[in-house]
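What you see is the complex with one protein chain gone and the rest in place.
Then we have subunit A:
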Amino acid sequence: MHERERIGREGIGRLGNGGDSLAALRRRVEEIQHAGAPAAGAAWGRLALGAPLDGALGGGLALGALHEVFACDKGNGAAALGFALALAAGTGRPVVWVRQDLAALEGGDLYGPGCAAFGLDPARLILVQGADAADTLAAAEEALHHAVLGLVVVEPWGMPSRLDLTATRRLALRAERSGVPALLLRSAAEPVPSAAATRWLASAAPSGAAGAPAFCLGPPAFALELARNRAGPTGRWIVEWNAHARRFAPAPRRPAAAPPAHRPAASQGPARADGPAPVVVGAFERRAG
């Protein structure tokens, strides 16, 4: 007790000695605070998702940051899963996918031939099964230490109380340190405050293959909403997944019932010259904001 008091007094004395040391301390605190800003995450580079989305993201999804994707409603778990698969396929590097057991029970196991068809090489996938949310988060944090990974997908089930702002901040900090992006995949949850750099809402979009007969299915199609973006505008897109290029492409215009023209929030960022402009925006139902 006595010892601690002495150290405390000395510490205070040192701080109070001069204004310059206090200023240095302030600077240090500022540095620490700024380390969490998206600007630092951007230093790791970006993961290109495809022309329509990259405009709003400033060239792609920031590496070394936490992102999250929610299913728009209960029936759209597969769409959220597909978005995670797309990110995993896009990195082209080993991916650790941490799933809580319940997620596999409710949403199905990841299936090798299906992943391969989607463009994600199953040989580069390490599947980790967490018995509960605590295990899942701990395993994800461990995986985020390893800079060789291209992505860590964290898939807890439901709304575990453990997954609070602090837990997401921990994931974000780990991601920032190693430069590995983390994706929080929440197919059965409502959005809650988190430390994620971007928040996506995914739902399925009807097949819109322009030339194909009306009864044919097209490539995987998504209605994506970038509901939150710390570093830029938000937006909505209807996109198709190109498994060969491992990129999203704007969905071709459907022959019937063209959606009303709508100015996307992303239009302030210039569209890439080589890709098609991100103009096709469909109205779709969404429950949670």
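Here is the rule we use: contacts are C-beta pairs under 8 Å (C-beta built on N, C-alpha and C of every residue); 3 or more make two chains touch, one makes a residue touch a chain; residues count from 1.
Simple rule for what comes next: contacts and distances are computed from a predicted model.
Trainee: One chain of this complex is missing from the view, so tell me which of "4Fe-4S dicluster domain-containing protein", "DNA polymerase Y family protein", "ABC transporter" or "RsbT antagonist protein RsbS" is its UniProt name.
Mentor: In UniProt, the chain that is not shown appears as "DNA polymerase Y family protein".
Trainee: Decide which residue listed in A:55, A:90 or A:130 touches the omitted chain of the complex.
Mentor: A:130
Trainee: Tell me which residue among A:62, A:139 or A:154 touches the hidden chain in the full complex.
Mentor: A:139
Trainee: Residues on subunit A that touch the omitted chain in the whole complex?
Mentor: Counting only subunit A, the missing chain is touched by 75-79, 81-83, 85, 94, 96, 104, 107-131, 135, 138-139, 142-143, 145-149, 203-207, 209, 212, 214-223, 241-246.
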